[in-house]
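Step one of this worksheet: look at the structure below.
A protein chain is absent from this complex, but the other protein chains hold their places.
First chain written, first letter: the chains are A, B and C, and each begins at residue 1.
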Amino acid sequence: MLIVMNQDATSQQIDAVTAAVAALGLRAEPIPGSSRTAIGVLGNQGYVDDATIRNLPGVRETLHVSKPYKLVSRDFHPASTQVRVGPVIIGDGQPPVMMAGPCSIESEAQMLASARIVRDAGATILRGGAFKPRTGPHSFQGLGVEGLKLLRQAGDAVGLPVVTEVMRIGQLEDVCRYADLLQIGARNMQNFDLLKEVGRLRVPVLLKRGMSATIEEFLAAAEYIVAEGNDQLILCERGIRTFETATRNTLDLSVVPLVRQLSHLPIIVDPSHATGRRPLVPVMAQAALVCGAHGLMVEVHHDPAHALCDGAQSLDGPQFARLMGQLAQLTAFLRDQRAAETGAAC
Amino acid sequence: MLIVMNQDATSQQIDAVTAAVAALGLRAEPIPGSSRTAIGVLGNQGYVDDATIRNLPGVRETLHVSKPYKLVSRDFHPASTQVRVGPVIIGDGQPPVMMAGPCSIESEAQMLASARIVRDAGATILRGGAFKPRTGPHSFQGLGVEGLKLLRQAGDAVGLPVVTEVMRIGQLEDVCRYADLLQIGARNMQNFDLLKEVGRLRVPVLLKRGMSATIEEFLAAAEYIVAEGNDQLILCERGIRTFETATRNTLDLSVVPLVRQLSHLPIIVDPSHATGRRPLVPVMAQAALVCGAHGLMVEVHHDPAHALCDGAQSLDGPQFARLMGQLAQLTAFLRDQRAAETGAAC
Amino acid sequence: MLIVMNQDATSQQIDAVTAAVAALGLRAEPIPGSSRTAIGVLGNQGYVDDATIRNLPGVRETLHVSKPYKLVSRDFHPASTQVRVGPVIIGDGQPPVMMAGPCSIESEAQMLASARIVRDAGATILRGGAFKPRTGPHSFQGLGVEGLKLLRQAGDAVGLPVVTEVMRIGQLEDVCRYADLLQIGARNMQNFDLLKEVGRLRVPVLLKRGMSATIEEFLAAAEYIVAEGNDQLILCERGIRTFETATRNTLDLSVVPLVRQLSHLPIIVDPSHATGRRPLVPVMAQAALVCGAHGLMVEVHHDPAHALCDGAQSLDGPQFARLMGQLAQLTAFLRDQRAAETGAAC
Partner (left out) sequence: MLIVMNQDATSQQIDAVTAAVAALGLRAEPIPGSSRTAIGVLGNQGYVDDATIRNLPGVRETLHVSKPYKLVSRDFHPASTQVRVGPVIIGDGQPPVMMAGPCSIESEAQMLASARIVRDAGATILRGGAFKPRTGPHSFQGLGVEGLKLLRQAGDAVGLPVVTEVMRIGQLEDVCRYADLLQIGARNMQNFDLLKEVGRLRVPVLLKRGMSATIEEFLAAAEYIVAEGNDQLILCERGIRTFETATRNTLDLSVVPLVRQLSHLPIIVDPSHATGRRPLVPVMAQAALVCGAHGLMVEVHHDPAHALCDGAQSLDGPQFARLMGQLAQLTAFLRDQRAAETGAAC
């Protein structure tokens, strides 16, 4: 941390800051400049909470060098982490994982029809929402535990592991009974108690970025889970909130190469929620793979025109099959391109 | 709802949309224009979920007239709601409520010292955090139930009701035992399960606006609580996330008159979290009252330089006492001004 | 500036950075930490352009201590600046200036009627737009030079100096002939050539904050004008762009006390453009004065229902007269309050 003093800071003020740093068990190193003094803080092993310093007389601002996360950073853990969901492995060196299925679980027939479409097109994880976070209480809230059973049943019928969202700690037991991968939704990215609880489980977790979370906050939220002992964690970019309203959210694809650089955890992309517009989903899905995403989560419904939720962003069977064909070609292309570059580099 | 068709929409497409509207039990009224057709939807009692319509062939967009909330709106319930917290009444016609105290409960001595400052200056509700939402897991997380006891003890010692944040459903029983007013923090504004649970209680609730929540989403979150039967609900603006980093958040004061117009619920303002800078707190607190806020929540610590959390935005005793003096004068001024206007209007 | 190195930075990399700093004529001071090295940069008189350093091998990030502005800062120029517009003085120690008038100049009759309303209610500067920045080319673009003449004529008729927006360098001669105060609009805040040109004039300038400008960028834009020799400059907050769409922009009132602290220039507030909603204008205007604004700019039209531009946010005569009465009372209250505090502090 660097503490920047006011131009007219007195030597008494500088001494008081130095003492406050020492009180934290750290060392202060004043750096006199031509117009003002800065004070370097040394000896910390990680992020320094500057609450006792930021407001001392004479302090203009404090600049943080360390980040509020450590265990999820590549600095601390250079090797890439792979996450296993049933027979599927997600991470570096693996083909991109495809998670697909309806936004909401609506009925046995709908879930089974959608699951077949998803499996037949080549996806390897089935998604479906039983507990739905909806802006207002008068919208369809999901089938709950009944939905979890239908999801499991459909997954078993087509031979795919399943992922579903958990919204509260009290649902964890039920969700763990039926699901192979637990999703923490964007609205719960900073539901820290829920993060700690899933960190104590030995079940893989998919953590979606909050709609106004910085990358630093996203990784700090992941740190909550890993700090409790669960490193089977996949990150997911799903669009952020900006002033633009033409798309449901703004898909921030540059987060993918950035997270790959900063963290050892795999990261996937959800182009369906990000854009909220079906015609944009296939093109943004392909762009995500080019950016290095370890997989995708896509909404697929056997009959989007009658979906109870998010029909406007769901692909139907033929659209999804076509996308899967495109993604297979693109994956092969990217693999060859990277192999050629690695070969050329030898 | 208004459904806007593409310029080249066919009459078959228009018929299909009309049929889809009828399938929802509503009436469709095509409005042919010079270049395109729009279709009005009539007969709905509230917000229409457009999932089955938005993606039909030929539909360009759907425009919502109704809002995803109803019970909290002044349209539905014109009379202003008053909320009672122990002996304190919050709402129209009442003097602005002052909630104050430390960000975190740290110790018996700190809590008691801060409580005395708060009470002596004239505040009527004591705040203190026992469960703290922190960006990273390596920061101080609060004293938990032990903190709740210290808060209650300090409140009893100075004769003030107390407010504290609840972060998860599992904490509700404990928090209800010790607190008079339950706070739902900004990060939990869309923790819908928690909203529903507090909606089932008969305890007053303070709901903070999410850091990237629109006013519509804020009121829809409030609707979750009121829809379960609990109308003892106070809203709280605490700053939103924008591109500006000079302040911790951007305090959106225009939300105060807007919410007063749209809803019958009282709304207060938290200038401490909004600005994150102590020198801005008093001036923004006064501006909030001018905007019509029904009260304020302010961070006060007997010794901010040694606070474990948010010291940089906390007022100390003399600063808070001075602010309370200013607010008392301002409140008297505003009351006289409004009385004169009402008199003049007669 | 502080240069933060990667954890695994080599001593060669550190040496290269030290050399690059020296090449800028500055001194580098390495600060070895427990896990990584930081390098302090000393000897600079102001902002350091880090382009040659930021991308050297081993550099993680650079943290700026100095700001991209100097002349407008209170650090450099502690005494508050007063700006004179005809007989009106704007700045510390002066009553808040009221600039008011229609968004667009539409006709001689409209301009004169609006000017009388404005003058009769007690405003001291008349506003009116002759050159109008409109989102699309098919909207009314203003009367141009003909409008300037009508504005001048109306100002002379009621005895008030006038302010109007200048959009391009080629308009400066005309605008200077007719106006007493030049307005640079939000869309031109970073039209640097225009800023430089008005900086070379000896005419007072009103600079509006860009709709997505940080305070730092706002002050750096002001620096362009002052650096050319013109310190007769008033800043104006007019709302920023955020995700919220219930108001036209989000009025960022905390910028007022912040700018007063960081800069010696006066700052006023435009609640009309900020909110875009007439019922919010009076309350936000009053809040701005409480925040310390040196004045206000308010849209007033003698017949808003027939305004060619921004009718929805314009006050009519009685509404404006009522607001002026409220502001007079509030100004007296604030003056007394501050006097009492200053007295008490003696």
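As a convention for this text, a residue touches a chain if its C-beta (ideal position, glycine included) is under 8 Å from a C-beta of that chain, and two chains touch if they have at least 3 such contacts.
From a predicted model like this one, the values you see are computed outputs, not experimental measurements.
S.K.: For subunit C, which residues reach the chain that was dropped from this view?
M.R.: 20, 46-47, 49-52, 54-56, 68-70, 131, 133-141, 167-171, 187-188, 190-194, 196, 211-212, 216-217, 220-221, 223-224, 227, 241, 278, 304-312, 314
S.K.: Take the complete complex as the reference. Which residues in subunit B touch the chain that isn't displayed?
M.R.: Touch set of subunit B with respect to the missing chain: 2, 4, 7, 29, 31-36, 38, 40, 42-45, 63, 65, 75, 241-243, 245.
S.K.: Using the touch rule from the top, list residues of subunit A that touch the missing partner.
M.R.: With respect to the unshown chain, the touching residues of subunit A are 212, 214-216, 240, 242-247, 250-255, 257-258, 261, 274-275, 277, 279-280, 283-284, 286-288, 290-292, 322, 326, 329-330, 333, 337, 341.
One rule holds in what follows: only the chains that are shown with their structure count from here on.
S.K.: When you average C-alpha coordinates per chain, which one falls nearest the overall C-alpha average? Tell me, please.
M.R.: B
S.K.: By number of C-beta pairs in contact, which chain pair leads?
M.R.: Among the chain pairs, A-B has the highest number of C-beta contacts.
S.K.: Any idea how many Å lie between the Cα centroids of subunit A and subunit C?
M.R.: So the centre of subunit A lies 39 Å away from the centre of subunit C.
S.K.: Taking the mean of the CA coordinates per chain, how far is subunit B from subunit C in Å?
M.R.: 30
S.K.: Using the touch rule from the top of the page, what residues of subunit A touch 2 or more other chains?
M.R.: Each of 241 in subunit A touches at least two other chains.
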